[in-house]
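Heads up, one of the protein chains got dropped from this complex, but the rest are sitting where they should.
Here is chain A:
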Amino acid sequence: MKTRTGLAFLAPALILFGVFVLYPMLTAFSYAFYEWQGTSRQGFAGLSNFSALVNRAPFKTDLPRALLHNVLFFLGTMLVQNTIGLTVATLLHRRARTRRMLQTLYAMPYLVSPIVIGYLWTLLLSPTFGPVNQLLTKIGLEQFALPWLGDPKTALWVVILVSVWQWVGFPVLLYGAALGGVPEELTEAARVDGASHGQVFRRITFPLLVPAIGTVSVLTFIFAMEAFALPFAFGGSTGNPAGSTDFVSLLFYRSAFDSGAVDAIGTSSALATVLFLIIFGGAMAATKVLRRHERRMAS
């Protein structure tokens, strides 16, 4: 194909992607380095917007707390989701008849909007009329019929567990696919040599699953750092109760659109830049580690 013809085919996508994704993405960074008076851009501000994130209210108190919640969200999701995902995928492996059906059922909640999921669980966990507490009371577990979402000590963990519940079908699917790629000659030979199921899993299957686990980790990291809609549905834009479900994206939304501060655009852009660097840096570092592992396995 001639280069000119090829470029003509590319033009519409390039224009759309350039105008609505690349250009905003690039200017987002520049916003953070200027002084702002409302919507009018003033002089170059150096790093003063960034220092405001450390020194000034509300960032001084809210940002470390929100960041901690993002990290807990990531770690909690990783731990629970990978444990369930690996266990379920291993148990599903070789169940040729029911696997497809079960995988499909597990993936169903993934389809539903995080906003719907958040409101649905708010209704289910409502202290007075919520079916969950009603059920707990009915089967004699009154001591667990608590206002889980109303208590700042438990609300974050409800958000994390609900998120795991929604997304677990994804690792089940990916780990299932990766397990299907483990050559059975290897595991069979090890079994013939007298290795137990546990040994086969630890020494052969698990190392071969590491790339899939890595992919899930990177995607979970990005997902956890960007968390917005689900916590919004649970605790509104302020992370109720008492900021216990606040996340960096919520703080960004508040400072950009709700704060009314004169330099809101500058500081919130600085916050977006920091969050971008965390996401991008974390994802790049993890990918690098993974590549190294893959090379080691290949050699």
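What we mean here is this: contacts are C-beta pairs under 8 Å (C-beta built on N, C-alpha and C of every residue); 3 or more make two chains touch, one makes a residue touch a chain; residues count from 1.
As a convention for this text, contacts and distances are computed from a predicted model.
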item	value
Hidden subunit of the complex - UniProt protein name among "Helix-turn-helix transcriptional regulator", "Sugar ABC transporter permease", "2Fe-2S iron-sulfur cluster binding domain-containing protein" or "Citrate lyase acyl carrier protein"	"Sugar ABC transporter permease"
Among A:54, A:79, A:112 or A:285, residue touching the chain not depicted	A:112
Residues in chain A touching the chain absent from view	1, 3, 5-10, 12-14, 16-17, 19-25, 27-28, 31, 39, 84, 88, 90-96, 98-100, 102-109, 111-116, 119-121, 123-124, 129-131, 134-135, 138, 165, 168-170, 173-174, 176-181, 184, 187-188, 191, 197, 212, 215, 219, 222, 225-226, 228-229, 232-233, 249, 252-253, 256-257, 265, 268-269, 272, 275-276, 279, 283, 287
